[in-house]
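Missing here: one protein chain of the complex. Every other protein chain is in place.
Note that the chains are named A and B in the order they appear, and that numbering of residues resets to 1 at the start of each chain.
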Amino acid sequence: MPNYFPPNSNAFAKWLIWGGVVFTILLVTSLTVFARTFNNKVGVPVAQPVAFSHALHSGQMGIDCRYCHTSVEVAASANVPSTEVCMACHSQIRVGSPQLANVQQSWDTNTPIEWNRVYDVADYVYFNHSAHINKGMGCSECHGQMNRMEAVWKNEPMTMGWCLECHRNPASRVRPREEVFNMEYRRPENQAELGAVLVAEYNINLEKLPQCSTCHR
Amino acid sequence: MATARRPQDVPKIDETNRVIARGETYASIDDVVSQPVEETPFKTPRWWFVGITIAGLGLVMYLVSVIKLLTTGIGAFGNNQPTAWGFFIINFVWWIGIGHAGTLISAALLLFRQPWRTSINRAAEAMTIFAVVCAGLYPILHIGRQWVFYWLFPYPNTFGLWPQFRSPLDWDVFAISTYASVSILFWYIGLIPDFATLRDRARHSFMRWFYGILCLGWNGSTKAWQRYMRAYLILAACSFPLVLSVHSTIAMDFATSQVPGWNNTIMPPYFVAGAVFAGFAMVLILIIPLRKSFGLEKIVTMRHLDNSAKLMLATGMVVVYGYFVEVFMAWYSGVEFERYMIFNRMFGEQDAWAFWALIFCNGIAIQPLWSKRVRQNTTWLFIISIIVSIGMWLERYVIVVVTLKRDFLPSSWGGFNPTFWDFSLYFGSIGLFFTLWFLFVRLLPSVASSEMKELVYHDSHHGSDYFEAARAEEFKEKGLPV
Partner (left out) sequence: MIKEAENKINNSTLDIAAVREKLSKSQGKAYWLGLEELSNTSEFQEFLNEEFPRQSVAYENSVDRRDFLKLLGASLALAGLTSCVRPVRPSEKIVPYVKAPEEMVPGRPLFFASAINQGGYAMGVIAESHQGRPTRVEGNPDHPASLGAMDVTTSASVLGLYDPDRSQTIVGGADFAAFATALQGAAGGSGFAILTETVTSPTLARQLAQVFEAYPQTRWYQYDQLHNDNTLEGSRLAFGEPVTTRYDFNQADVIISLGADFLGEGPARIRYTKDFSRRRKVLSAENTMSRLYVMESTPTITGAMADHRVTIRPSQIVAVAGYLAGELGVAGAEGALPENVNAELVEALLADLQAANGRSIVIPGDGEAPYVHALAHAMNSALGSVGTTVFYHENVEAQPVNHTEQIRALTAAISAGEVTSLLVLGANPLYTAPIDLNFAEAYSGITTFHVGQYFDETAARSTWHVPQTHYLETWSDARAFDGTVTIMQPLISPFYNGKSDHEILAALLGDAEATSFQIVQDTYTANVQGDFDDFWRQSVFAGVIAGTQAPLTEVTLASLPETPTLSSGEYEIQFKLDPSILDGRYANNGWLQEVPKPLTKIVWDNVAFIAPATAETLGVSNHDIVTLTVGENSVNAPVWIMPGQAANTVTVHLGFGRGENAGHTANGVGFNANVIRTSDTPWQTVGGVTRAAGRHKIVTTQIHWRYDSPSGENDTWADYKDSTTQRRHIIRHGTLAELQAEPEYPKFVHPVAEEASDLYPDFAYTSYKWGMVVDMTVCTGCNACVVACQSENNIPVVGKKQVAVGREMHWIRIDTYYGGDLDNPEFYMQPVACMHCEKAPCEPVCPVGATVHDNEGLNVMVYNRCVGTRYCSNNCPYKVRRYNFLQYAELTSTATELSLMQNPDVTVRSRGVMEKCSYCTQRIQQGYIRAENQGRKIADGEVVTACQSACPAEAIIFGDMNTEGSAISSHKGSVLNYALLGELNTVPRSTYLARLRNPNPGLVTGTEVQS
């Protein structure tokens, strides 16, 4: 009978098997990475209707975060400032600058500026800024060094696993309260010890943090 | 040249006791097994077209029901509070049970060296796989958010979470996936030599190429046979425990709960017995028409049917024993919840019928099998098998629905009214099963010819009087010198 299968077809079979294994491993790893980074636009600067530069206002001028984000210490949401807040300065400074056109217009026509959302938490997650701020969790832990961002991008994957990294071990991130708004803060060498101390001092409930009910209602 | 014997010495031969009809040779077996597969489509018998059409319609109904389910939700079905589990779970357990006979026949009987298994094991294994397919889909369909069913699998996810391994439902995931993969492997390995046969017999070059791929370059060398046998045995050893483990795990779904009527230690053995029971019923339902239509009577002899019937009777009696134990425990425990549950099963206004019906189907209807005459009568066997299949479905109905309706707090007792979709999905799954079955009998060798050949070999070399006698008579018929 004619030979339909040349001898090298056995080798082909072998390659098929091993190739399959390798391919699967690659697929899983790449998807895992994908899910945590590109997929949710980590590190992608978001264009805004007003070319507001945190680098300029927060970085160079050193305006405190709370000047604009007033409710960050008392409420769940760190509010986006009203046009009024912009105008507080810009009714004097750089009036009529083309970059401020939209702000001026918003103020004149009493229509809001529609900013593009950068950080978007799932609706069934009840994140509370005040709780984090008051327990020594620095802005930059999630938002990165805003003081160096011209356009703002999402600095962290914001996946549940990422949240849990800290909720399961807050000592790895917690910092002194006075450093919370310091964008340049670097974790010390002895973060482990310092963290343990602060966790105790700020009465951070290690038992409660990883509970579902802490974020989901 | 064996020493001749005189014809008058030929002992009386009990035909029914044969695992293979007299006078079968390697070639004849090849012919008988391969012929239906090699037929050109035009020569396919009419009954096959009729069968697959009906089954196909069932399959369509199945798909429609699934779409309805995914678009509308569980609410389209009869489930409610407190009867949160309905037909989905009933059918799931029913199908899983049916699969068991296949594994038992192919694995257990192989290890026990029961030669009579060989002619029906291929069909039984196929049945197992198809049943597992039907069963496996139900748990996915019955959850509320089918699109996230994979959350039951442990895989690297962005939640940083694992499934909950304490839950019997998660055990199911592993039980069923293991069961499916092992069965398929076992089945396929068994097919390899037969694919080779088909390859070598193939007339059309494409078929030769096709079966050539499937048989993975089988060359029939002793080495190949040796490895093949080892692999086959190892897999058999692997799948043998599954006969007990899989349905025990399914039984845990109920036994580990604390619902009165579910929380019984008897559940696992009782479920396994029931599974084999239902499985053999299904084997008979499938084999009896098959051997007729394909003329396999010489290979699938009465002895196979007879043995299956005996096993059915045996496991059936175990199941009946289970019923008695349930009732006894309810009384003996003295627990109000248990007692009420049993009383409600037996006398409850809504569902007493189901209980007594299943007692008839699984307890009374199998008693005739004590008589050999009934066991030898394919018609009777077929009818009894049908009754048993129905009975086993009713058993799951009683366990799932009737029990859930009446649990701890009388204030939250409820009813259960299956909707059209409940039935369409059930009958649809039967359609799915038979569609696969018909494709199988048409496209693959439904009898393990290589193993059959072993039997011939076995008979001819292990000096069975049957063989000697058979040869003597055969020679005589052909007028050859004895």
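A few notes on this one:
Basically, a residue touches a chain if its C-beta (ideal position, glycine included) is under 8 Å from a C-beta of that chain, and two chains touch if they have at least 3 such contacts.
Quick caveat, the model's predicted, so the values are computed rather than measured.
Taking every chain of the complex into account, the absent chain touches A, B. For the chain missing from the display, the contacting residue among B:407, B:422 or B:451 is B:407, taking the whole complex into account. Here the missing chain is touched by one residue of B:28, B:114, B:158 or B:178, and it is B:158. Interface note for the absent chain: among A:26, A:56, A:131 or A:192, the touching residue is A:131. Take subunit A: the residues that touch the chain left off the picture are 27, 31-32, 34-36, 39-41, 46, 71, 74-77, 79-84, 106-107, 110-118, 120-124, 126, 128, 130-131, 134-135, 157-161, 203, 205, 207-208, 211-214, 216-217.
One chain is missing from the display, and on subunit B it is touched by residues 70-76, 78-85, 142-152, 155-159, 161-164, 166-170, 173, 253, 256-259, 336-337, 340, 343-344, 347, 404, 407-415, 417.
The rule we apply is simple: only the chains that are shown with their structure count from here on.
With each centre defined as the average position of its C-alpha atoms, the distance from subunit A to subunit B rounds to 55 Å. Taken together, the subunit A residues at the contact with subunit B in this complex read 1, 4-5, 9-10, 13, 28, 32, 35-36, 157, 159-162, 164-165.
For subunit B in complex with subunit A, the residues that touch the partner chain are 156-161, 200, 205, 208-209, 212, 216-217.
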